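Note sheet for the following structure.
A protein chain is absent from this complex, but the other protein chains hold their places.
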Amino acid sequence: MLGEGILKGLAETAKNFFGSYYSTERLTTIEYPEQRIAPFESARVFPFLVYDSKNTGGSADWEAGMRCVACQICEKECPPKCIFIEKSTDKKPDALGKPQFYPAKFDIDISVCMSCQICVEVCPFEAIKMDTEFELSTTDRFGGLLLDRQQLAKSNEYYHQIHPAEADAVDAKLEAEKVKADAKARSAADAAAAKAAAIAGEGA
Amino acid sequence: MTPLASYLLVAALLFSIGLAGALTRRNAILVLIGIELMLNAANLNLIAFWRYGPHPELLTGMMFAIFSIAVAAAEAAVGLGLVIQIHRHAHTTDLNQMNRMKG
Amino acid sequence: MSFVFYILAALTVAGGLAAMLLKNTVHCALALTVAFAGQALLFLNLDAQFAGFAQILVYIGAVAILVVFAILLTRGSETPRDGVFSGTWLVGLVIAAGVFAVLGWAVIQSIPVLPHETAVPAVTVLQIGNALVSRYVLPLEIVAVLLTAAMIGAVIVAMHEKEGQK
Partner (left out) sequence: MIETLDQIFVLLRHWLVSYLPAAWQPLVGVLLSVAAIVCLFPALFALTTVFERKGLARIQNRLGPNRVGPFGLLQPIADGIKSLTKEDIVPLSADAAVHFLAPVLLVVAVFMGFAVLPMGRNMVLVDMDAGLLFYFAMSASTELSVFMAGWSSRNKYSLLGAMRAVAQMISYEVPLLLSSVVVVMMTGSLSLTKIVAAQSGFTWGLPHWFIFTPWGCAGFVMYAIATTAETNRSPFDLPEGESELVAGYHTEYSGFKFALFFLGEYLAMFSISGLGTTLFLGGWSAPFSFLTWVPSWIWFFSKLMLSIFVFIWMRGTLPRLRQDQLMNFAWKFVLPMCLLNMMVAALWRFMGDGWLRWVICSAILIGAYAAMGWGEMRRGRIGPRSYRYAE
């Protein structure tokens, strides 16, 4: 019959119209600033720098605990070239107690960053990770999103908060590396001691 | 109340304007517009005479005007159809250039 | 009352003049609608409601639109290079002026014998309708046939010829 399809369509839209008032399944809109969805585990927005607060005795000294050693790999790999690093002239002991360079200056221009996560992939020190913070609006058009190392530095605990599983894996890896390094250092020390003893014995 | 003569003068003026347009314009459509104006002037006369006549309840002038409006609509439709057809044929609506009888 | 008449008459005549004098054809058509509207209002001023509304419906609603369509279909809105008036415009103007002079003279001469105003005729639409289907039924039928013929004729005249028939 002519016009049947029109009636069917009208019935369907009427169902939607009335249904959206009581069925939350139909009305999937979330009114953003008031309501939020919990961030997903896999959310990645912009990079930040991780610092450990453990080896500084719990104090939140971001400068001392920073994992970054200013190797500048991320700066080289960054496709839009939004990272700027200036290497320090002196060395400081890192988490493993090894003297390392540290970034005297570490700037990321977030307005240029394209969230590709390559910097995270290439970092050998697990020092740069992706943040979930996306509400970055600022009134300063040029400098507002140019973050320096203090603004970028966030503690390992924060990292655990936003990406728990991944942070655990990273911690385990670092722990293993540390154990390995310790063992190596110990064996090296032992060997050195033995050698020293041998030399001493020989000398004696 | 305005005297009948004023209406007749306005109608005469409108008729002359239409006539002048129909005789002087080059565009065929504007010639048709002039003819429409002349028909309108006639309608105004008819209505004015109906209103001032001795027997307005007989509706003679009014009926004449209504039929004239209907005829004018038909005339416009056919006339403009002809103009469009001529334009399709000769690619012009300029009456001065439509001087050939050969197609 | 007379004041209203002068305004309406001026509107109508100005619309007519503009329709015949303007360069741009679409402007002419729009001026023509002003003339039609003025005329319709003059009809209302003459207590001819039905004729006035029919005038608006037919002329502004249909004829003006037809004219405008015809202008656009014939690319008439482009101003021609060699003027809008024909070479013999003076002759046309003289003839029109002569016609106006004769008509005006006739009207002015007949002022003494013209009928004067009468009471407002109480004409309802019902009366017009009754008259149309009783006293004027034959003209009505003829107009109906004429309109049908005109419609068919206009469609056939304006229709595209099929390529294969040529």
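Think of it as A, B and C in the order they're written, each chain with its own count starting at 1.
The working rule: a contact is a pair of C-beta atoms (placed from the backbone, for glycine too) under 8 Å apart; a residue touches a chain by one contact, two chains touch by 3 or more.
Quantities reported herein were computed from a predicted structural model and do not represent experimental measurements.
Here the chain not displayed is in touch, across the complete complex, with A, C. From the set A:Gly3, A:Pro124 or A:Gly201, the residue in touch with the chain omitted from the display is A:Gly3, counting the whole complex. In the complete complex, the residue from C:Ile65, C:Val91 or C:Ile152 that touches the missing chain is C:Ile65. One of C:Phe50, C:Phe85, C:Phe100 or C:Tyr136 touches the chain omitted from the figure, and that residue is C:Phe50.
Check C:Val4, C:Val91, C:Val125 or C:Ile152 against the missing chain and you find that the one touching it is C:Val125.
Although one chain is not drawn, its touching partners on chain C can still be listed: residues 26-27, 30, 33, 37, 49-50, 53-54, 56-57, 60-62, 64-65, 68-69, 72, 77, 124-126.
Think of the hidden chain as still there; on chain A it touches residues 1-3, 5-6, 9-10, 12-14, 16-17, 19-21, 26-29, 31.
Operating definition for what follows: only the chains that are shown with their structure count from here on.
Chain contacts in this assembly follow no simple pattern; the graph is neither a line, a ring, a star nor complete.
Chain C has the C-alpha centroid lying closest to the overall centroid of all protein C-alpha atoms shown.
Distance between Cα centroids is largest for the pairing of chain A with B.
Distance from the chain B centre to the chain C centre is 5 Å, each centre being the mean of its Cα atoms.
Here the CA centre of chain A is 85 Å from the CA centre of chain B.
For chain A, the set of residues that touch two or more other chains is empty. Among the residues of chain C, none is found touching two or more other chains. On chain C, the positions that touch chain B within their shared complex are 1-2, 5, 9, 12-13, 16-17, 19-20, 25, 28-29, 32, 35-36, 39, 42-43, 45-48, 50-51, 54-55, 58-59, 62-63, 66-67, 69-71, 73-76, 80, 83-89, 91-93, 95-97, 99-100, 103-104, 107-108, 110-111, 114-118, 121, 123, 127-128, 131-132, 136, 139-140, 143, 146-147, 149-151, 153-155, 157-158.
Remark: chain B residues 1-10, 12-27, 29-30, 32-34, 36-37, 40, 43-44, 47-48, 50-54, 56-57, 59, 62-63, 65-67, 69-78, 80-85, 87, 93-96 touch chain C in the complex.
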